[in-house]
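Heads up, one of the protein chains got dropped from this complex, but the rest are sitting where they should.
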Amino acid sequence: MAGYFKDIWLGVSTVLIGMHITFKHWFKFKKAVTIQYPHEILEMNERTRAHLFNVADECAVCLQCARACPVDIIDMQGIRADKDEDLGLLPTGKPKRMHLIKFDIDFSKCVYCGLCVEVCDTKSLHWRAPVEPCTFTREEMYKSFATIPPDEVERLIAFDAERKVKKAEEMAAKKAAAAAAKAAKAAKAKAEAEAKPAEAGADAPKAAKSDVGEEKKETPAASDTPEKPGTPDSPDAPENTPKPEPDKS
Amino acid sequence: MTWLDLLIAVACVAGVLGFISVVALVAIWTERKISAHIHDRLGPMETGGFHGWAQTIADMVKLLQKEDIIPDAADKPLFKLAPYIVLSATIASFVVLPFGAHLIGTDLNIGIYYLVAISSLEVAGILMAGWASNNKWALFGGMRSASQMISFEIPIGLSLLIPIMIVGSLSMQDLVGAQAGGFWNWGVFSHLPFAMIAFIVYFWASLAEVNRTPFDLPEGESELVAGFHVEYSGMRFAMFFLAEFANMFLVAGVAVALFLGGWHAPFSFLEISAESNVILHNLVGFFWFASKGMVLLFIQQWLRWTLPRLRVDQLMHVCWKIFLPFSFVNVLIVSLWIVLTQS
Partner (left out) sequence: MSEIREIDIPVGATPQKISQMLENFEDVHGERMVVQMGPQHPATHGVLRVELETDGEMIMKATPHIGYLHRCFEKTCESMTWQQVVAYTDRLDYCSSANNNLGYVLACEKMFGIEVSERVQTIRVLVSELNRLASHFIAIGTYGLDIGAWTPFLYLIQEREHILDLFDRLCGGRLLLNYMRIGGLTHDLPDNWLKEVHEYLSYMEGKLDEVNSLLSYNKIFVERLANVAIISEDMCIKYGLTGPNLRGAGKKWDLRKNEPYCGYETYDFDIPVGDGEVGTIGDCWDRYIVRVKECEQSMRIIKQATERLEKMPGDDVLAAIPKSMTKVAPGEIYFRTEHPKGELGFYIVSNGKKFPWRLKCRAPSFSSLSVMSAVSPGLLIADMVALIGSIDIVLGEVDR
């Protein structure tokens, strides 16, 4: 019996305590914890991962970001500038050597992990904070950051193709020369001939891939570059570009 | 029956319907606002300008436009009928609620009896909805609702007996009239503390009657998703919604009429006597009735945003083992008191 009344008492008293607490919130209401969204917009913090943005002029087209992305959504393409073309300086102080002709991010797939931003040495890729990254169609989620106009892109591609052909010709000539030399060598010293032949042959296909081309091809050189996020003092981006340097040859 | 009678009857129904809609709209809005402020937020702020007062109207318009979806496997006639039964039971109960000295649909001499009887018709509608939806969760909701409402009718009936015994009439206006002349004459303060206990039991039991927290098992969101109206959409859903909020006001109105002085002001100087101006007298009466009802409505909503929900067996425990013995003892003592003091 005592238990019965104690239960009732506990029930009544705890209900009253609860009501007291909600009452306090109800009438000691100072400021709402929510904001009236379209009228007030929260300020984003400096580090907030909200929306990616790439400044095309500052991008070294080093492909680090594309490689770091776990979901492979950075679609980029660059074309090496002509030898005496001046593209200005990168924020790192090195000259910019690549035209960025394509830099697309499919935000519908982005997981906002921030790995791409961490590896970007030039800090051209960074977070910006629009609060409404929403769009009405999926196509709009596909954002492009390259600033070069389409006809210029075409010109660059044509120029690059031309250069490639030239390089290939040059290479072929060189190869022929090398082969001739080798043949001469071989003729000279038949016994040593077996040790060498691979060299010239291996160079040729590499040289054919003269532009940076489609993102993220694992060229043999790529695996040696520090590609991890949070590499504080990796060498400057353009030098990481994993590609043979036909110009220097 | 003359044309005039018919006209008056139609006007009455229109008035009740209009009042119910307005009450429901206001109640839904206050519910949102109260919950928001209890949670330290603001609630709807945009629609209609001042603190989103038109939000409910906008919602109702939206619900009206919505497609009326009826599940393929539903028992269609019953499914369609259920919301009407629920709503019409509610409307029918409003007829005997005394809003003012003359503002009453009809002052039946068995008013309160009629009200209790008619409002339990609602159970049939809810059970129908639960059954006809052909959804197991809805069925659970309907069953729970039926068992809960029928059980809680008993403590409700017993606690309503107390003012009836004290006044000695079943007519609503008689019951209200007996409480005139200041708040110390109100039903809740007579025969202290027994009428008070009756009032508290009635108030809590009525929460179960209208499916409010902590007795909102028939629609318990986290258990039964939405209970008996889980399959309803559009205007049919709106009818349940309307009925729920109208019912909240109904039970509050009964409590006001029987325990809290009805349309009488807390102090008699705040009233305007019927002799000087009948219309004003009624309007002021209406004001007092509605505001007392609203206060009780607030308390219902306040409780809802404070308490968790009981379990089925605990609900029955509360009803049969706590409310029932209390109201029984109450009735016994009060009747003894009345018998002793009258003889």
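Here the chain labels run A and B in written order, and each chain numbers its own residues starting at 1.
Following the convention adopted for this analysis, a residue touches a chain if its C-beta (ideal position, glycine included) is under 8 Å from a C-beta of that chain, and two chains touch if they have at least 3 such contacts.
Computed from a predicted structure; not experimentally measured.
J.: When the whole complex is taken into account, which chains on show are touched by the absent chain?
T.: A, B
J.: Which of B:D75, B:D107, B:D174 or B:E223 touches the chain that is not shown?
T.: Within the whole complex, the residue contacting the unshown chain is B:E223.
J.: With the missing chain put back, one of A:L115, A:L156 or A:M171 would touch it. Which one?
T.: Considering the complete complex, A:L115 is the one touching the chain left out.
J.: Among B:S93, B:S119, B:S159 or B:T213, choose the residue that contacts the chain missing from this document, as touch is defined above.
T.: B:T213
J.: Just checking the interface: what residues of subunit B touch the absent partner chain?
T.: Spelled out for subunit B, the touching residues are 35, 38-41, 136-137, 140, 213-214, 216-217, 220-225, 305-314.
J.: For subunit A, enumerate the residues touching the unshown chain of the complex.
T.: Where subunit A meets the chain not shown: residues 7, 10-11, 13-15, 17-18, 21-22, 25, 33, 45-49, 68, 70, 111-115, 118, 127, 223-232, 234.
The rule we apply is simple: only the chains that are shown with their structure count from here on.
J.: Can you work out the whole-Å distance between the CA centroids of subunit A and subunit B?
T.: Between these chains, centre-to-centre, one finds 63 Å.
J.: If we count contacts the way the header does, which residues on subunit B are in touch with subunit A in the complex?
T.: So the residues of subunit B touching subunit A come out as 34, 37-42, 45, 302-303, 305-307, 321-322.
J.: So in the complex, which bits of subunit A are touching subunit B?
T.: The contact residues of subunit A facing subunit B are 4, 8, 15, 18-19, 21-23, 25-26, 29, 32-34, 36.
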